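Only a part of the assembly is drawn; its chains keep their places, and the rest are absent.
The letters A, B, C and D name the chains in turn, as written, and every chain counts its residues from 1.
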Amino acid sequence: APDSGGSAQDDGGEVPAKPGKAVTLNILDVAGNLQLTQGMIDDFVSKNSGVVSKVTYSKSPAPELVGKVKAQQNANRVDIDLVLTGVDGLSAGIEQGLWNPLLTKYADRLPGVQEYLPGAAAMQKLAGDSGVTVTYYPSGPLIEYLPAKVPNPPKTAQELLDYAKANPGAVQYARPSNSGPGRTFLMGLPYLLGDSDPKDPTGGWDKTWAYLGELNKYVTLYPSSTGETMKNLANGSAKIIASTTGWDINPRVLGTVPKEAAIGTLEGFHWVTDAHYAVVPKGVSTDKQSAILLLLAHMLTKEQQAKAYDKGYFYPGPAVKDVDLAMAPADSRAAIEEFGRPEYPDLIAKNPLEVPLGSKELVAAFDRWDREIGGAKVAK
Amino acid sequence: MSFEELRLDGVSRSFGGHAALAGLDLTIKRGEFIALLGPSGCGKSTALNCLAGLLPLTRGSIWQDEARLDVLPPERRGFGMVFQNYALFPHLPVRKNIAFGLQMRRVPRAEIRRRVDEALRLVHLEDQAGKLPGQLSGGQQQRVAIARAVVLEPSLVLMDEPLSNLDAKLRLEMRTEIRRLHQSLGLTTVYVTHDQEEALSLADRLVVLRAGRVQQIGTPEQLHTEPANWHVADFMGYRNLLPLKAGARRGAGVVVEVEGRELLGTPVGDLAPGSDVIAGTRPEDLTIGPAGGTGVPATVEVVEYQGREVAVEARTPGGIPLNLRSVDRPAVGDRITVTVEPRRLLVFPADGA
Amino acid sequence: MVALRHRLAERGIDRQLLLLIPAAVFVLLLFIYPFLYGVGLSFQPVEGGALGAYREFFTDAYLRDTIGTTLQLSLPAALLNVLASVPIAYRMRGRFRGKRLLTTVLVVPITLGTVLTAQGLLNFLGPTGWFNRTLLSTGLADAPVRLTNNYWGVFFSLVITGFPFAFLLVLSYLSGIDPSLERAAATLGAGRWQRFRRITLPLLAPGLATTFCLTFVLAFSVFPSAVLVGDPSGTTRVMSIAAYDAAYVRYDYPLASAVAVLMGLVELIVIGAVLGWRALLYTGSTAGGKG
Amino acid sequence: MAARRSIVATPAAWLVWGVVAAFFVMLAGVIGSVVVSSVGTQWFDTWLPTGWTTRWYAQSWDEFTLLPVLIVTLEVSALVVGISVLIGVPAAYVLARRSFPGRRLLYLLFLLPILMPPITYGIPLATVLYKYGFAGNLSGVVLANLVPSVPFVILTMTPFIEQIDPAVERAARMCGANTRQVFVRILTPLLVPGILAASILVLVRTVGMFELTFLTAGPDSQTLVVALYYSMSAAGIRAQQSIDAMAVIYTSMMLVLLVLALRFVNPTQLVARVRDEGD
């Protein structure tokens, strides 16, 4: 597309405060982030038609992102202006040197960055200068069950194991590399079990691997998506599944999980947080960069951040401090009042927050899980 | 699998309302050689296909002695067939094409070999045994089709114009072979041909079809000399068919008038005087006399070389064309008179069935 | 000039070969360069010299075994698809009422796509799906039969998506065979089975070989369903998952390319064998003579 | 009409029809459960959902702005099918009919793009296309999808062409038809079943081809499968039913395409044989 503009020549210079003329932005969402932020972006565009004339949205799963951006950059024709991504896409891009380190030069144009919640700030640190945290949540690990079927939910990791032993097939988590809750469960275990180095899955997770190996004996199925585990919970073929705050609230709002499902925590757990980032590929023109900086600044204001409550999709959602549920749009408030849980603010406040594994370590953990836990099914 | 007689009883077959074969009644005795004759499209192949079981009948039945045959699938009837379009198996070399039927009958290997060799010899294809059908000439393909059918020595063999693509010499040879096979193996044969000479020389009985209906069934001589109607006559080589008016009877004969001359002919069927008739005669039965003779006058228009004889086309002053044959060679433009023996001039009703 | 033309004609070269040019140019421009690039990439691993990626593949049992896993899945599936299509297509040659409907319905699964198939299998064959419900409520089984998230789930999805392909092709190839040949065989005493075995099958075989190759390729590169209804870290960890993992999870493009090249190689071996066998068959016109 | 011999079903016939029936039951179950789920509000451990709704459709329709996506998908698949048949059939013809030095090598060359997973060549291919300005728009998607499609057509068509009696072509030449006319007037009608089969296969592959499409698509040239893939495998929470709804949309679209294809090409050709005789 001719107006997609960006070419490598004009991305190095100084980014003007305002684009010379209104630009079109192509936004690619690889994390499901638009669910939370599209309202903010549309709001900006409607108010600043002189900066952004039009936005096109496209979506894709994260992994292919790198290939596409790479191909465009190799050919000097980048037509993706802004990528909304989770930790995986962000760090993969950093590794391949795809992102424009916007914050190094222009941190001052994004006042919201100073206002991050502590957890969000930690997540931002993980991103270096390459991405801007736009939404944040503490995630999990949580367990979810139907109180009618599990009257006495396990309270500790050991009890969970015992429960699994007593009820083979009843405990389920999805394959970690395909599932947020699965991954959170995996990353949360070292804290629960007191492993030597929770950040080093190859060397410091002895107890975790032993625990997962033991649990594996009583798990008959690792579905390929969280949705499957939710469905199995709903239809009764699984009794306890791994979950997160978002996966707890939103499916009940949607009706795919019975409203009466309950969550539980295991004693001594640490939150393994998660966030979404906005990143700009190298090769995007300075005009567009300037528009993006203005857009991001807008998105990090408190009024806009309140939209991130959504319907519990990324509960709570906002990355900056002091955004109350009361500021959220009405339907969002209604949903969370009905399906949210009063215990969450407390749980979030009382338990330590941990950033997730870096991408290298996470891949190593996935790999080992696939070989030793998921792949061990072959032998059975 | 041998039988005493095969009875076709009102066998009919239509294609989308159009009757390609209508009510064929025919009894075939063991060892008989029947030829089906008739113009192109008259239903000959259809009759054969019905007999072979390849086309379901739309009416009628077929009986082999007391057993009903038309309910059996083709492979259970044990007949052999030579297809008009050959239908050779394109993926099998000649030898395997011929051996196919024997293999189906679980004939021992050595015997298959022997019989196939013999069949190959029979059709003069010894050196082509290894070729695929696609690499053969048309006539060679046809011969493979013949060999494939007769190698089985079936109780009945059906042949659909099996010699149409062969040259005269080979045709005569193959004809002799077919007769020899027929006699020595006692093969009952139903043979479709468009060549009356072939039919006359091979068959015990001929069946003449026209537009799906039987016109006449009889021995070669019956058909040749006493065609039942002018259509059969037309087909049997009575190339001169003149639409005339019947005159008075004279003895066993009937008078017809051509170009003002009275000719005496042999009536076929009832002929009321004055009714429309068709008088038919063969080119070779017309005799050429010099101009001013007693016959019908005519002028030579075309003379065609045909080996020993010439074919002559002449025209009467009234414009009626006549086909003649002559050993002498008249010149174009010659005036001649034409005569015919009364017994060689057949007079049919014009509305002949 | 003319002599040359005669010589070339004898070897089969003339202007008709120009028809190949668009396709050849296309493949050369858009495939060969990128492909060679990919192959080249597979010889430039981060570590371990030119053959490092391949060495890694073959020394790591978890990667190496994917070859066997993939073949175990794709060969039986492709074989079943082709073999099942033959009798069904064979029965459907003649004319009968409802044939068009039946054919259309048999072809419908083509439109399903992997996702619907996967979703459908998970829903239908899942522990509380209609299938298991029926088994349980009719007392045929006393515990749900597990048919998803394992080998069988993927196998079924390969059959559902692959069978219509195979059927469509086989039916079309079959209808190109001159029916008078079978009639000729019938008059020679060949029964149904022998007609099929000795006449139709040999003439159909080249088409079957091609069909097998196509369905095999589709089954061999199975990816989404191996993840969705399979057991992607265990029994259905096929080569494409390994390649995907390397490329999109670890961003190890050299290893990914190496796996992909090996995939192509394994496929090529299987297909080469099949097409080699096909070359031995009769592959000409299937008309029986005149007309 | 012709009297039919009584159809006494043999055990083999029963077996075949049994298998077909089983396949249909399975198919109906698979499709039915997805369709039912996509219009259900909640479906837990029961035979049928507890309530009915169309909101999953509305939701995916909005979320992915499906209308333009559908249009793009249609355009892409029509172009890919058309061009690959145009390029592929003549090449298949030469490969099937002629023997010339290098034929086997060429055949192998045409086979490779089908065998090679797009991972091997997808990214460099996208780079090439971006470099020359083809990617990021419809032409890029079409070109990239042609890479496996053209060989696919060639491979499918070869046996079909082998089956046609060469004499028929010769007859056409003797009537004064040149190569193009022989193709258009004689071969194409005779090859209709094959072309139709090949087209459907290419269509399905194209509509279902995620990798190459994604790598070369621009923001306004995404096809349905990209949306579908996203709903299926993207991070984030997605109701099963909305995936089901997407899958149903995808399938309906394919069905429409199939029906359209069958509309433009006489549907009986798909199953009837040209040489059909008698019965």
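As a working rule, a contact is a pair of C-beta atoms (placed from the backbone, for glycine too) under 8 Å apart; a residue touches a chain by one contact, two chains touch by 3 or more.
This one's a predicted model, so the numbers in the text were calculated from it and none came from an experiment.
Stoichiometry of the complete assembly recorded in this file, written with the chain labels shown: A x1, B x2, C x1, D x1.
Throughout what follows, only the chains that are shown with their structure count from here on.
The chain with its C-alpha centre at the largest distance from the centre of subunit C is B. Interface comparison, B-C against A-D: more C-beta pairs in contact at A-D. Inter-chain centre distance (subunit B to subunit D, centres taken as mean C-alpha positions): 54 Å. Centre to centre, using the average C-alpha position, subunit A and subunit D are separated by 36 Å.
Looking at subunit D, one finds that residues 45, 122-124, 127-128, 229, 233, 240, 243, 279 touch two or more other chains. Residue positions 54, 73 of subunit B are each in touch with at least two other chains. The residues of subunit C lying in touch with subunit D in their complex are 11-13, 16-17, 19-20, 22-24, 26-27, 30-35, 37-39, 42, 84, 87-88, 91-95, 99-100, 102-117, 119-121, 123-125, 128-131, 133, 156, 160, 163, 165, 168-169, 171-173, 175-180, 206-207, 210, 213-214, 217, 221, 224, 227-228, 240, 243-244, 247, 253, 256-257, 260-261, 263-264, 267-268, 271, 283-287. Against subunit C, the residues of subunit D that register as touching in their complex are 12-13, 16-17, 19-20, 23-24, 26-27, 29-34, 37, 45, 47, 86-88, 90-91, 93-95, 98-101, 106, 109-117, 119-125, 127-128, 143-144, 146-147, 150-152, 154-156, 158-160, 162-166, 179, 193-194, 196-197, 200-201, 204, 207-208, 225, 228-229, 232-233, 240, 243-244, 246-248, 250-251, 254-255, 257-258, 262, 267-268, 270-273, 275-277, 279.
Here subunit B touches subunit C in the complex through residues 52-54, 73-75, 77-81, 83-92, 100-101, 103-105, 132-134, 138, 141, 145, 148-149, 152, 158, going by the rule given at the top.
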